[in-house]
Every structure is written in C-alpha cells, then in structure tokens.
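One chain of protein is taken out of this complex; the other chains stay put.
Our next item is subunit A:
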Amino acid sequence: MSKVLSTLRYSAEHEWIDNASPAKVGISQVAADALGDVVYVDLPQVGATVTAGEACGEVESTKSVSDLYAPVSGTVVEVNQEAVDNPAILNEDPYGAGWLFTVEVSEEGPLLSAQEYASANGGDVE
C-alpha cells in the first residue's frame, strides 16, 4: 500500500507540499505507484512563476506523459536536478530524494490534509 505522509499537505492533482519556507514540492507515492516507472521529468525553471492548479511541468512514465500541477502560487527557488537526471528516484523515494522543486509561496491553492487525500485516493497515512 502506498504511503501518505501525515506531515505533508496534498493537491487534488497528487502533488505534496511541506511547510518549510521555501516549500518543497513533489508527487505523492500514490501517484508514483499508479504511474509506474518514471522515465522523464520536466520541471519549471528557477525564477519561474507558478500558479496554483496550473500545469508547471511534466512527468513521463513508460508511454504516458502526465502534467505536473503547481499546488501553490509563487516563485520557483530551486529544482532537483537529481530528479531530472535520474527520474527513477520519484518511484524509489517520492517524499525524500524524489522531491521536484522548492517554491516561495505567494498564495496557497486548495490543499488537502493527508487524511483527506488518502480518503479520496487510497494509501496508508503514516
């Protein structure tokens, strides 16, 4: 069963975000498991403005490309080059080494608690 970390909040589009400043963003293990082997990641550039609920990148698993959505609005501070170079870490460690980018938050989008996200999408809250 996929893990849903209780310390994070989630978007309906399966991104997680932590409470740090700048905030770290990734995709949930529920989503990573559903996608299968991730083979390609395209992330927003440092300095780019992202808008909550709008596409800001792409994640490709074998033969399927999914849009990546920003869970909040703000400015991208850092991107995880390791995730770009080795996308398999999104499957191996989606809440750790598989983070995608950090963002200086200007406005939050609609976010779910771990319990709310797990209720809607499955997964074990830990």
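FYI, a residue touches a chain if its C-beta (ideal position, glycine included) is under 8 Å from a C-beta of that chain, and two chains touch if they have at least 3 such contacts; residues count from 1.
Here, contacts and distances are computed from a predicted model.
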Omitted chain (choose from "Nucleoside-binding protein", "Electron transfer flavoprotein subunit beta", "Spore coat protein JC" or "BPL/LPL catalytic domain-containing protein") - UniProt protein name = "BPL/LPL catalytic domain-containing protein"
Across A:Ala55, A:Val77, A:Ala97 or A:Val125, the one contacting the chain not displayed is A:Ala55
May I ask which residue of A:Leu5, A:Leu35 or A:Val72 touches the chain that does not appear here?
-> A:Leu35
By the document's definition of touch, the residue of A:Thr51, A:Ser73 or A:Asn121 touching the omitted chain is A:Asn121
Even though one chain is not shown, subunit A touches it at residues 12-14, 31, 34-36, 39-40, 42, 55, 58, 60-67, 69, 121
